[in-house]
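Questions regarding the structure given below will be posed in turn.
For this view, one protein chain was removed and the others were kept in their places.
Our next item is chain A:
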Amino acid sequence: MAGAEGDDSLYPIAVLIDELRNEDVQLRLNSIKKLSTIALALGVERTRTELLPFLTDTIYDEDEVLLALAEQLGSFTVLVGGPEYVHCLLPPLESLATVEETVVRDKAVESLRKISQEHSPVDLEVHFEPLVKRLACGDWFTSRTSACGLFSVCYPRVSSTVKAEIRQHFRTLCSDDTPMVRRAAASKLGEFAKVLELDYVKSDIIPLFTALASDEQDSVRLLAVEACVSIATLLPQEDLEALVMPTLRQAAEDKSWRVRYMVADKFSELQKAVGPEITKNDLVPAFQNLLKDCEAEVRAAAANKVKEFCENLPEDSRETIIMTHVLPCVKELVSDTNQHVKSALASVIMGLSTILGKDNTVEHLLPLFLAQLKDECPEVRLNIISNLDCVNEVIGIRQLSQSLLPAIVELAEDAKWRVRLAIIEYMPLLAGQLGVEFFDEKLNSLCMAWLVDHVYAIREAATCNLMKLVEKFGAEWAQNTIVPKVLSMSNDPNYLHRMTTLFCINALSEVCGQEITTKHMLPVVLKMASDQVANVRFNVAKCLQKIGPVLDSSALQAEVKPVLEILATDQDMDVKYFAQEAISVLTLA
């Protein structure tokens, strides 16, 4: 193996390194992305002694190249000779962790975190931890932000003296004078707390948490809210009141809406972290305030959490709390001035019925559902309709049908085709819950009207919808109600509508079964083979190919084959193509 191949692989190496220095960024990028191939070709030793030093010196490059490099190095351990040598990867990654571009830096930190696990405890203290320290003391803020993400991965595996140093560095970064670094520290606070011993959580983390939560920059304070969840989970219940709650209360009433938004957004997590007692005493009033906040953003975030919050309330007092504290706020939100708030509420409000049970739903929630079904904003109505199944389980859908119908009709005719599309998607669900009679009476005509919508996506969805309806209501129903209407469209002067007939047949033949397909659909399809529009003709060919498996062999031979043979000699090349394809797929040749 040695001789010839060894020589052969030597030449490319120089060229490869040259490739990494190519003038064209794209080529450099390509080479970097294939760095593992290069390393493999070089072998572990030369990768360590030549390639890595070269890479460390190349750091001044375009960010895109650096990003690829940072990513590659994270999985380079094997290529430098395994865990024993993994520390060789640290110098280039250290440089990458100090560049300005956030994406590159984050990737470098991610790779560093990954390879930290591959260090032996000794190497971690000898090589990795000093790197973290250097970054933490860097002059420019970028290296200090990167350091924040590395403490938690080395802390659990180092000696107690080094641990003390790490805690000290983290403390320093939490009070750094650039907000960028404080933000990085605040966002890693929860993660760091998790690896600390409980005593240090109390003595170190809590003061840092309190300080960050009252930082002068709201962008820092809001990150402390995130940390609050992890910290509260770590502490024993009896310490929460004194150590966490004052800060949380303050955050819920922060003067910046961004911080309050964050509290609302993390409310379920907070609720779980602080437990039922504090929830009852503190979080319930806080939640009420968030639902009544002066900023719509905050109200919407809180409205999104209504169902989850109620679900997670302690069972013994759940109903009372909902009825006396939450529901009054919810009622106000139904007529909020902001549509995002209303639609956030509409997406969860139906879920309350399962929690409150039948009587309360009928008495208190039903009026709200009805109001939202009549909301001026289509999004609100859609959100209600899309969650009908929750209510159906509790009180049945009949109670709503009177209001439901106008809402559906209006959405079905909405000027925006994407709204129409959304409501079509709920039709099978509605049909299932409203029953066949109600459907025939009120909704069938809507479903047929969609087939001639002027937007293709709607016609397509309508076709698919018919198939799902037949799956629900059966072939007999199909034969009586929809098949005649679909087939009559084959005589429509508009060729797009004639094609819709074919698309419907494609979708329906299988669910309708052989009899209906052969007796009713096939003759129509065959007749359309002589349509003057080529698009219709080649769709006939495609349609025959599709429904062929449903038909029996005599029909295929006697009726389908001759027509396809004619189409195969059509003057239009597309018609010919699809006819021939159908003949070969159906093996009629």
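Going forward, contacts are C-beta pairs under 8 Å (C-beta built on N, C-alpha and C of every residue); 3 or more make two chains touch, one makes a residue touch a chain; residues count from 1.
In this section, contacts and distances are computed from a predicted model.
J.: When one chain of this assembly is omitted, its UniProt record names it as which of these: "Translation initiation factor eIF2B subunit beta", "Serine/threonine protein phosphatase 2A regulatory subunit", "Carboxypeptidase E" or "Ribosome biogenesis protein NSA2 homolog"?
T.: "Serine/threonine protein phosphatase 2A regulatory subunit"
J.: Hey, which of A:E295, A:E410, A:E510 or A:E581 is the one touching the hidden chain?
T.: A:E295
J.: Can you work out which residue in A:S146, A:T247, A:S343 or A:Q433 touches the chain that's missing from view?
T.: Once the missing chain is taken into account, the touching residue is A:S343.
J.: Per the definition of touch given earlier, which of A:G74, A:G149, A:G190 or A:P378 contacts the omitted chain?
T.: In the complete complex, the chain left out is touched by residue A:P378.
J.: For a quick check of understanding: of A:T37, A:S445 or A:T569, which residue touches the chain that isn't displayed?
T.: A:T37
J.: Kindly note down the residues of chain A that lie in touch with the hidden chain.
T.: Interface with the chain not displayed, on the chain A side: 1-3, 5-7, 9-10, 12-19, 21, 23, 27, 34, 37-38, 40-41, 43-46, 50, 53-54, 57-58, 60, 62, 100-102, 140-141, 178-180, 183, 216, 218-219, 255-257, 261, 294-297, 300-301, 303-304, 339-341, 343-344, 347, 378-379, 382-383, 386, 416, 418-419, 421-422.
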